[in-house]
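All protein chains but one are shown in place.
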Amino acid sequence: MHPENKHEKLILKPIHRPTTSDRILWFILGGIFLLGLSAWVRQYVIGLGVTGLNRPVYWGVYITNFVFFIGLAHSGTFISAILRIAGQGWRKPLTRAAEAITLFSLPFGVASILADMGRPERVFNIIFFGRYQSPILWDFTAVGLYFLSSIVFFYLSLLPDIALCRDRLTNAPDWQRRMYEILALGWQGHPEQFHRLEKVLDGMAIFMTMLVVTVHTVVSWMFGMTLQPGWHTALIGPFFLLGAILSGTAAVVIALAILRKVYKLEEVLHIGLFNSIRKLLITFTLGWIYMMIAEHLTIGYGNMKEEMVVLLDKFTGTYATIFWSMALLVFGLPVLILIFKAKNNIGWMVTASILINIGMWLERYIVIIPSEVSPRLLPVMGQGIYLPTATEWLITAAWFAGMFLLYTTFTRFFPIIPIWETAEHLPEIEPEGARVAQTAPTGD
Amino acid sequence: MPRWGMVIDLDKCFACQSCTAACRMENNTPIAGPDQAILGRAILWNEVLPFLEGEYPLVHATMIPRPCMHCDNPPCTAVCPVRATYKNEEGIVVVDYQRCIGCRMCTVACPYAIRYFNWFPPEWPQALKQHLNPDPEVAPRPKGVVEKCTFCIQRLHRAREKAAAEGRTFQATDYMPACVQTCTGHARYFGDLDDPNSLVSKLSHSPRAFRLLEELGTEPKVYYLKQG
Amino acid sequence: MDISSLVYAFFNTPGVGGAVILTIFTGACLIYVYLTRWILRGGRK
Partner (left out) sequence: MDNHQAENQTPGNHLTRRDFVKIGATAAAIGAAAMALKPTVGAPAASALSEQVTRPEETLVKTTCALCPSGCGLDVRVVNGRAVKVEGNPLHPLNQGVCCLRAQASLEILYSPERLAHPRIQMGRRGSGDWKEVSWDEALALVVQKLSDLRKNGQAHTLALVHGETRGQMRSLIHRFMQAYGSPNVIGRESLADQVARQAMFLTQGINGLPVYDLNNASYVMCFGGNLLETNRNVIVHLGAVAFMRRGRPQRGKLVSVHPRLNLTGIKADEWVPVRPGTYGALALGMANVIINSKLYDEKFVRDFTFGFEDFTDVNGNLHQGFKNLVLEQYTLERVSKITGAPTETIARLAGEFATNRPAVAIMPNEIAELNSGNSLYTAMAIHALNALVGSIDVQGGVLVQRFPDLEQWPDYTPDDAAVQGLSQPRIDGAGSAQYPLAISIYQNLPDALLSGEPYPLNALMLLNTNPVLDLPQNGRMVAALEKVPFIVSIASTLDATAALADVVLPSATFLEVWGDDFMEGVGYAGVSLRRPVVELVQDNRNPADILLQVAAQLGGSLEQALPWSDYQTLFRQRLSATPLDWEKVESNGFWAEMVYFYAQPGSPAWANIVGRDRLNAPKDGRFDFYSRELAAILSNDTMNDLDCLPHFVLPEALEEVVHEAQEYPFLLISQSLITQTQSWQGTIPTLQECLGLQGNVKWRSWVEINPKAAEALGLHDGDVVWVESHIDRIQATVRVYPGIWPNVVFMPLGMGRHTMTKWGRNAPEQMIVGSNPNRLVDIRSEPLSGQAIIGPARVKIYKA
């Protein structure tokens, strides 16, 4: 038995044989991805010298990508886990789209680290000789566990829908039907199964929320634990966390808007949904600006010499243009758009989200690079310069293309909107069974 | 075990950079070449850093020769995920080039920025390869690993072997890094900081003594004596 | 043997971190496998 959902036909419509436009899109994204991959292989063979990194700027675009992708990964957990705990029913249609962003951005976060390593073939040294004193090991554990948990969380919430596809999509090609068969793990849609699934997902939501908070603080501690001016602040944890949630939510908005447009899911992803997310976005942007002001005011007011060198480099020095454009992109424009323009207007909402995400990438860049350019002891005359090279941009583009590729192929084979969660009511117990099944907690 | 340390008297150091060249010749650090040097990738374990203050004509410049500080509480070894860099029992911070994964967190964590990274495999024109120091400890490092001043640890091993070969116990004075030996102003002293009557430990308590970034608590083991 | 050297050894000796990671990952995998099987057993006698 399967839950009845009036939008079922609409949700299942996108799952069909890949059309030529699909193939073109996959070809382009796949091409960019392979190009980036070949650039990475070339970099591995020749050496990291092909990048713009040098002394003292040892970390550059790759690490910025790493932080950015892990930031994107917060979207899924935030929307599905935290709102599930908070019992916000309106989140139901967008949970899978959000979790999909998490699932497909995390591997490219890890890939950015591999692209940045001098000896990637020795990555297993972390297992054989791992030392827990090093923040990198905390990262490895937290991101690894988070990746594992988000896969399971995603898969469990997908289980009923796979079973539905197994039974409904009879005309799909047989390899696809056999895939559904295997992935459904024999799910019959028994109410007890739904009940247990809800219980497990609730339990995991709590664990995931705790996990997502640790992941991003641990990622920021990779910088916080060093003595570099501008990094060594207690606020870097929450600062990165809020930045991640903001950029994650903005990513969700973008994803939903595209799905809504491409697959014409207006009824399922209705305007109200976007309005509630808009309220969230406004709070997060204000939260983010609060963090920015808190950090820069404390550093500026403290007026310590080496900190001021970095601060002034950001405010008035070589990085002033990037810094102020970043502040404008993340806070200035989006907050105005969201407050005045974005109510009931998805177009404006998407532009604000895109600006936020571009700004957030720059914000990571601005946190990482200026601190490295003027370390404590290097005299002004020895300061570093950092200009990312083609290899770095190519690999960045490839990782983004890879993420979109995974996302689009996923939507072609699985329903992007969770049918069982947004169903009117779940399958009842058969009449002869004595027990009475309560309906799944779908309180609004 | 001795706790090796160094004292540099800035009154006698004339920033001639002989230490920089001696360090390169002893430890086979590669030539960066014009294109890499412009990008700031020249590997000089022991650079002389110019610090300038003041406006014309009241200008004051301090030239600081900067080896690795071999801190007693090194922030770099703390952050290494695979213990590729560690402080050995004699207080010298060394790098294990076979285990380093090239994540470069130690280079970012070091407040003195004394760690260098091999962006490309080390290269010398063919003819120049003949002058490379044959000691195994200083075989040219492969690409993708971090390298740093090791207080010429190969000289310590050579001195120990020589002492053993000559059947006498190893003295702290048998061993000094190449930069200490070649300092034209005789400004560098080297020895065991734990030995109270060694020149190094006496000088490290001199009223003129100071250490770089002492306030960070890394306990550097290279002391400087104030100029003037 | 005193706690501080134990803690220092835990954090500092290479390999221990790796073991911790492996334990955490295998533990998590086991829990998740078990939970999935528990869910799928729902409703079957």
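In order of appearance the chains are A, B and C, and numbering begins at 1 in each one.
Following the convention adopted for this analysis, a contact is a pair of C-beta atoms (placed from the backbone, for glycine too) under 8 Å apart; a residue touches a chain by one contact, two chains touch by 3 or more.
Keep in mind that this is a model prediction, so the values were computed, not measured.
Among A:Trp26, A:Trp90 or A:Phe128, only A:Phe128 touches the chain left out of the display. The omitted chain makes contact with just one of the residues B:Ile8, B:Met69, B:Cys110 or B:Ala187: B:Ala187. Even with one chain removed from view, chain B keeps its contact list with that chain: residues 9, 11-18, 20-22, 24-26, 31-38, 40, 42, 44, 47-50, 52, 54-57, 59, 61-63, 84, 88, 94-99, 120, 123, 125-137, 139, 150, 153, 157-158, 160-161, 178, 181-187, 227-228.
Just so it is clear, only the chains that are shown with their structure count from here on.
Between the CA-based centres of chain B and chain C the separation comes to 42 Å, rounded to the whole angstrom. In terms of their C-alpha centroids, the spacing between chain A and chain C amounts to 25 Å. Residues of chain A in contact with two or more other chains: 126, 128-131, 133-134, 137, 140. Under the contact definition stated at the top, the residues of chain B that touch 2 or more other chains are 81-83.
Residues 46-49, 52-59, 113, 116-120, 122-123, 125-126, 128-131, 133-137, 140, 222, 225-228, 372, 375-382, 384-385 of chain A are the ones that touch chain B when the two sit in their complex. Those residues of chain C whose C-beta lies close enough to touch chain A in the complex are 10-22, 24-25, 28-29, 32, 35-36, 38-40, 42-44.
In the complex of the two chains, the chain B residues touching chain A come out as 36, 39-41, 49-52, 66, 75, 78-84, 99-105, 107-109, 111-113, 116-121, 143-146, 212-213, 216.
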